[in-house]
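Could you have a look at this structure, given as structure tokens, before my questions?
Only one protein chain is missing from this complex, and each of the others stays in its spot.
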Amino acid sequence: MALLEVEDLRIAFGSSTVVDGVSFHVDESQVVSLVGESGCGKSVTSLAIMGLLPKLRKSGRGGGAAVSGRAVFDGVDLFGLSADQMRRRRGADLAMVFQDPLSSLNPVVPIGRQITEVLERHRGLRGEAARKEAENLLDRVGIPDPRRRLGEYPHQLSGGMRQRVLIAIAVACAPRLLIADEPTTALDVTIQAQILELLKDLVDAEGTALLMITHDLGVVAGMCNVVNVLYSGRVVESSSASRLFAEPTHPYTVGLLGSIPRLDLPIHEPLKPIRGSIADVIRWGDGCAFAPRCDLVGAECVAGEPMLKGEAHAHRCVKAEEIA
Amino acid sequence: MSDNMTEDLTADTATAPLLAIEDLEVHFPIRRGIAIERTVGHVRAVDGVSLSIGAGDTYGLVGESGCGKTTLGRAVLRIEEPTAGKIRLGDVEVTSLRSEPLRRFRSKMQMVFQDPLGSLNPRHNVEMLLAEPLKVHGVGSKTERNKLATETLDAVGLPSSVLDRYPHEFSGGQRQRLGIARALMLRPDLIVCDEPVSALDVSIQAQVMNLLDELQDEFGLTYLVIAHDLAVVRHLSDQVGVMYLGKLVEEADSEAIYEHPRHPYTKALLSAVPQPDPEIEANRERIILKGDLPSPANPPSGCRFRTRCPWAQDICAEEEPVWREAATGHKVACHFDL
Partner (left out) sequence: MTIAKIERLDRLIEASVTARDAESGSLWRQSLRRMRRSPMAICGAVIVGLFFIVALLGPWIAPYGPTEQTWGGEVFLNQNIFPGPRAENWFGLDHLGRDMFSRMVVGARQTMLVGVVATLIGFAAGAVVGGFAAAAGTFGGRWGERLEAVIMRAVDVALSIPMLLLALSVAALLGPSLTTVMIAVGVAQIPIFARMLRGSMLAQAHSDYVLAAISMGVPKARIVVSHILPNSLGPVIVQATLVLATAIIEAAALSYLGLGNPDPGTPEWGTMLADAQRFLSGAPQLAIYPAVGIIITALGFTLLGEAMRESLDPRLRRQQ
């Protein structure tokens, strides 16, 4: 059975639907990615699973999110939990690593305290025991001289170190699912390699499942078993990483891959970009949202809602057979 | 107008490079004190860089944040004052220009910024944005300026109907097109592109990179492209320089540097770039560098990279490696032949 099963997730802010029926699942010790460009709904999806979206008030005002669908984690629908129950799960069963490590850490509290706080709340460790464990954790995420670092403040650390601290906090209670939202986007290439390596080691050693939110297909190729490509709030293609990169089926995935300059291709080969921008979009109900930017667009593309087809390698394109 | 310029440039190519930088240094003083500030040290953002770019070529400068690549780009345009060294563009020595001649000379060199929204004045509409460089250099009448604006918009793939609109009404990619159009208005010789695509979505990045390519041919431009993304730099550049802590560590034409990297830092950088191919990813040998970038205020002795270098020996701490030609047109600053 899947560890996390997201079914027909819909998220709307006011009148704009950001996530429009997303379904995917994460199995135990699997690395699954949600990949897409800005505005595709990938980050909002992860926030919804963590219960971190602002709640919609009864009056309907104040910019809250209307969330529907199910996110079943270990047999329990997370959306059905009370705020208090969710708080107990967060950090213990599910943990999250964010893109910007500086703003995710409290600037006026030493990092040691920020780690022991989590240990205290979820594992009941106190005093010396908590401090020892925090030291262990920092050591495990590869921070040299952990004892001294415990007393330091976030601004005294480099970006890579901060991201390591955030990961230490996230794995402090051995969560079963770790959600990483663009964990390396703010970092330099060599530091990115360090962090990805660390995440991979943690997943291998602990059997933690990892849900990776990213825009970088390179990161996906190196890390993930299963890929879900999102466009305009829906999954347009979903398959194992090896099949997706070998035989991309949806024109959007093909376009994304063609847009990336690659180190292994002949130099100066012109890129094949996707035309237009994400502003060129039609509603999923009327046809394929990607149709205005698609090179293969035909009449059937705007003749109603395209469905997700296929089991192991699913795609949402009425012309997929033509491409293959 | 642009055609004449292209001819001039091609005539020059044989004799001298368009841009020549010699021993450029940009040091920022670190000041302490409340009432009376004392200089307690210097951040050596750029610390002795020499390079040259031929007319119509693209030079790609790569390195991680804090390596001084952005400062170098700004020093070339004299937005940042060089502490020492010489910059020559065409037959003009840019470093010796005083303020008014420099201001006039700026029409020859322009810049494209990383943040397309931040680099456009939010209170100016497209017409004002594009006309301003012409106005301040006294080019053309109002109708001529308008005509030039329309032409340039067309070149970057925007309709002239956008003239009365404001920057916030555009998407990220369209804004970057506007930024490029503005840099093109004076038909400059050199354009410094500082991370021209890193703020954009993947699919838009490719559009802008292709556009930069097209424009180079159309207007005979010379680019200095500054980026952290090796794949982007490789795609755009004829020649690539790798910077680390204010110095060039390797320079070669882009084919050579990606095929046979000679400096350990270049090797590590290349091996760290994630490739969109699971097979390559699974089989590739990764060089994971230890630790972070040392402070540019107090760089390590000898070779600056030695603190993170997997091949470091005793000599690396004692002697600074010379900038030598390891193969034809392939320069490297390392004690060893790796």
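The first chain written gets the first letter, and so on, giving A and B; residue counts start at 1 in each chain.
Quick note on the criterion: a residue touches a chain if its C-beta (ideal position, glycine included) is under 8 Å from a C-beta of that chain, and two chains touch if they have at least 3 such contacts.
Every value quoted in this text rests on a predicted model; they were computed, and no experiment measured them.
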Residue among B:Leu89, B:Leu120, B:Cys193 or B:Ala333 touching the omitted chain: B:Leu120
Given B:Pro17, B:Gly54, B:Gly68 or B:Pro133, the one touching the chain that is not displayed: B:Pro133
Positions on chain B where the hidden chain makes contact: 74, 77, 79, 103-107, 109-111, 113-115, 118-123, 125, 132-133, 136-137, 157-159, 161-162, 165-166, 168-171, 174, 179, 182, 186, 207
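Please note the rule applied: only the chains that are shown with their structure count from here on.
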Distance between the centres, which are taken as Cα means, of chain B and chain A, whole angstrom: 32
Complex contact set, residues of chain B against chain A: 64-65, 171-174, 201-207, 209-210, 213, 228-232, 234-235, 254-255, 258, 268-281, 286, 288-289, 291-293
In the complex, chain A residues that touch chain B: 37-38, 144, 158, 160-161, 188-194, 196-197, 215-222, 241-242, 245, 255-264, 267-268, 270-275, 277-279
